[in-house]
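This report refers to the structure that appears directly beneath it.
All protein chains but one are shown at their positions in the complex.
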Amino acid sequence: MSASIEIPCDITPHPVTGMYNGKFGVWLFLASEVMLFGALFSSYILLRVGAPEAGPLAWPDYRTNHLNVPLATVNTMVLILSSVTVVFAWYYLQLHKFAAARACLLATIGLALVFMVIKYFEYSHKFHDGLYPSTHNFYAVYFTLTGLHGLHVLGGIIVFAYLVGPGAAMWKYNPAKFTNRIECAGLYWHFVDLVWIFLFPSIYLL
Amino acid sequence: MSTHAAAQAHAGHDQHGSGHDHHAHSSWWRTYVFSTDHKTIGIQYTITALCFLAFGFGLMLIMRWQLAYPSDPIPLIGGLLGKSLVESGVLTGQGYNALGAMHGTIMVFMAIVPLAVGGFGNYVVPLMVGAQDMAFPRLNMASYWVFLPGGLIMLASFFMPGGPAASGWTSYPPLSNIATMGQTAWLIGMIFLITSSLLGSVNFIVTIVQLRAPGLSMFRLPFFVWAQFVTAFLLLLAFPPLEAAGVLQLMDRVAGTSFFMPQGLVVSQKLHEAVGGGSPLLWQHLFWFLAHPEVYVLILPALGIVSEVIAANTRKPLWGYKSLVYAALFLGFMSFIVWAHHMFMTGMGTTLSTFFQITTMIISIPSVIVLTALIISYHGASIRYSVPMLFATAFLPMFAIGGLTGLPLGLTASDIHLHDTYYVIGHFHYVVAPGTIFAMFAGIYHWFPKVTGRMMNRTLGLIHFWFSFIFINGVFMPMFFMGMAGALRRQYDPEAQLHAETVQGLSRMVSYSAWCLAAVQIPFVINFFRSIWSGQPASQNPWQATTLEWAAPSPPPHGNFAQVPTVHCGPYEYSVPGERRDFCPQFEAREA
Amino acid sequence: MSFATPEDARKHRNIYLAVLVALAVLTGVTVLVAQMHFLSTPMAVAVALLVACIKGGLVASFFMHLISEKTTLYGILVICVVFFFVLLLLPLATEFTNVST
Amino acid sequence: MSLKAFHIVFVITAAVFGLGLGAWAVREYRADGSTASLIIAIGAFAGTAILIPYGVWFLRKLRHVSYV
Partner (left out) sequence: MNGAPYGRWLPWNASEHGGQIDSLIDVIHWFMLILFVGWGIFFVYCLVRFRQKPGRNAAYELPKGAASKYAEVGVAIFEGFLLFGLSVPLWSRYKTAPPPPEKRMDVTAIGEQFAWNFHYPGKDGKYGRLDPTLISSSNLLGLDKDGDPAAEDDIVSPELHVPLNQDVYVRIRSKDVIHSFAIPAMRVKQDAVPGMEVPVWFKPTRSSDEFREAMAREYSLDQPTPLFNKKKAGLILMEDYPASGEPVAHKGDALVNATVEKLLAAGIKTVRAAPRATMEVVCAQLCGMNHYSMKAPLFVDTPEQFEAWKTAQSAEIEIDLE
């Protein structure tokens, strides 16, 4: 009986795929996420195209939909900035500058929290105005898509909080693997930001 | 990978804290319950799925009573069932629909997929690729522990007010939107099950691509691994749309949105309060976008198992190994663009229906190729009729019937008459019941010695096989004739309609066969448990097979192999001329 | 893949810059088409989609191709993108070719 | 694809998006002259103006990091 299990390509890239397991896994996960959001976008398009031209069920456009574009623009910038901080956390880890990396990760978490707070204000403003998911299918789409995206952001916050908190201990005994973990988390985070970049124009601006 | 990281990589093989506990020091919980060992997880999946399989089968046996003797009280257990299902011992219409919906859901999502992928896939794939474990052992554990709550939520819905979901396993809105609370439980359960499948599929793909033993190129992989590989892709890319659909339906039910609710619905002469603007067909698209690939999720692992069993028992290489692989890949790809053949009757126009008919006919070609390749593999063989071989052999004609009867359903014109009749039930059950489930039995008998180190009893196995074979045909063959006569599926009272009344005799025959089929599973259960403790001890390679799992001891220890095997040849080198034995395992080097 | 020589690196950087410029120009085209109103709405949408496809193609072929010679992942992502569009377009097409009165 | 590669794709997408948003806001400003639109337009173009040189700088800075 072997005393411990060695999984190949746990840290070093596989010669054929050029990826270590974690990165490959994250990309596969992102592929499934593409299909998830694809289905939601598909629903959005179908409902929008199928909506009547006039009447209470007509689809509101950006002039009439009561969404707050300036706030969402700020949020977009916040997310883009948080992607930059993530990539630099990874970069600093490769240079063995752990303190700088941690600062970047903390900044990422901070920016993500800012995003969530702004989101909270947006939502509560909608509720205050009597706009609920049940008001109209547009708000149903708006709340569902941005809500699901918000859950992804929340997931990212938890992952980063773990990596900067208890998970950071790994840096001491297995820095290569820790760096990989940051890269995987960063890939996920970039994807979440990318979804927002597509969500923003298609919900707020069209 | 940075230069720094690369430099670190080799130094960084310290596994401390990465979750791969040393087997010897693990607690009972870590070894048997929250285990990260793919074999333990595979066994957990298998046992759980077999329980769900029996449960789903039991639901059908109750429904079969109503179909044989409409409105007669159910004997023995009629009084034990809850108010949501029976009234004074008689199954209600709502109860019948609930049992039907849960039978479908349990069998597809909680029995066969976990058995085929979670059970066999988890146990066998890492062994077959010569890995010590899956790529992400803890993710693997998480996948099981997400699956189980999903299943339990489904079961819990039986105790909810109004009973479990009763809108069919397809859960078409608006019916499912206005249904009782059980439907919400169904949706939440499904989201768990889908998440579990996603976690599992990522693990499978990475394991198969990255963790293969030295010398094991992709085209030296056993067909079973290829089948699991394609299956994992189907799970990965097809399941998320259903997850999205589930979220949307949950929003409809909980937050009052109208994704699937059009305007002006009048339910029981009252205007429904939903604002409207939704599309009921949207759900069908999202559902079938998953559910058609799901068919191949059910069938591909079965084909994989059958191929392994046939190769080992015909003592010759599989005919057309590469065409099998390409056929499986092609099946996987095509399965994403045929889904709307489930929706021909929704009012689809000629253009799109022609498109979907064409893709449906095209997808039948690789199935024909697979079947032909497996049948030709028998030619020139030296067939050893072991119990798994009998099941695998029976699988082929059963799968052929299931596949062939798909033809009239895939063509719009003949589908007009056959859509939603018992013909459909017969068709897909031939694919999954005498098809996939027979393959699962073949797999259980085949790998039982590897898992437990003991053989299963042959006599009991023969009894199990022959009677199952007879009765399962007694269950499903009459359904084609009932469907031809126009008897519709999902009918609580089988005699309510003129055209169905005339085939009630057949319906009763189906019920008798089903109960007999249940009875002849008893030898299997006895055999299964008796063999675990007192079966004849098995050697490391009792079937004299060639693939890598037989290089490990029976049962394999934590870490699987004493040392990671090196692969020297393709997967099915049987009866090689000039060799001492009639098999050349992948893990043994040949002279010259 | 890492660059062998500084020249190599510079060459690649120039390509990236060229692609960036091309992307910016194409975006300008989209905006121009949208602003000028000399095309009917479906045509404008078609042009916008076409430009978007070209842009996507640029990103995929230059960046992704240059990024790595390893094709496994890109194969998977391409399949994913294909199914994404299937999912996006086929239900829509089906809905709008339905037989109705 | 490494995080570096994905970051580049991301920056390009973000820049393209910034241009689109800027163009949209300019059109809005032309239509109704609202200050908010003007601010968004300026902000979006400024963001893009930062993102593109940032992308180039990023490429240069991480030259030694592999794309795989």
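Residue numbering begins at 1 within each chain, and the chains themselves are lettered A, B, C and D in the order written.
Heads up, the rule we're going with is that a residue touches a chain if its C-beta (ideal position, glycine included) is under 8 Å from a C-beta of that chain, and two chains touch if they have at least 3 such contacts.
As the structure is a prediction and not an experimental result, all values here were calculated from the model.
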item	value
Visible chains that the absent chain touches, using the contact criterion stated earlier	B, C
Which residue of B:254, B:407 or B:589 touches the chain not shown here	B:407
Sole residue of B:152, B:218 or B:376 that reaches the chain not shown, by the stated touch rule	B:376
Residue touching the undisplayed chain, where the options are B:58, B:73, B:320 or B:474	B:320
Hidden partner chain, touching residue among B:440, B:503 or B:517	B:503
Residues belonging to chain B that touch the chain removed from view	92-94, 97, 166-168, 172-175, 178, 262-269, 271-272, 276, 279-281, 314-317, 319-320, 345-347, 349-350, 353-354, 357-358, 361, 364-365, 368-369, 371-373, 375-376, 378-385, 393, 396-397, 400-401, 404-405, 407-408, 411-414, 416-421, 481, 484-486, 488, 490-493, 495-499, 501-503, 506, 574-577, 582
Hidden partner chain, residues of chain C it touches	98-101
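Simple rule for what comes next: only the chains that are shown with their structure count from here on.
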item	value
Distance from the mean Cα position of chain D to that of chain B, given in whole angstrom	47
Distance between chain centroids, defined by C-alpha means - chain B, chain C (Å)	38
Intercentroid distance (Cα basis), chain C paired with chain A, Å	21
Per-residue multi-chain contacts in chain A, two or more chains	13, 16-19, 24, 27-28, 31, 35, 38-39, 42, 46, 50, 94
Residue list for chain D, restricted to those that touch at least two other chains	1-2, 13, 20, 64-66, 68
Sites on chain C touched by chain A in the complex	68-70, 72-73, 76-77, 80-81, 83-84, 87-88, 91-92, 95-96
In the complex with chain C, residue positions of chain A that touch it	16-19, 24, 27-28, 31, 34-35, 38-39, 41-42, 45-46, 49-50
Chain A to chain B touching residues, read off their complex	1-14, 16-17, 19-22, 24-25, 28-29, 31-33, 35-40, 42-43, 46-47, 50-51, 56-57, 94-96, 132-137, 140, 143-144, 148, 169-170, 173-177, 179-180
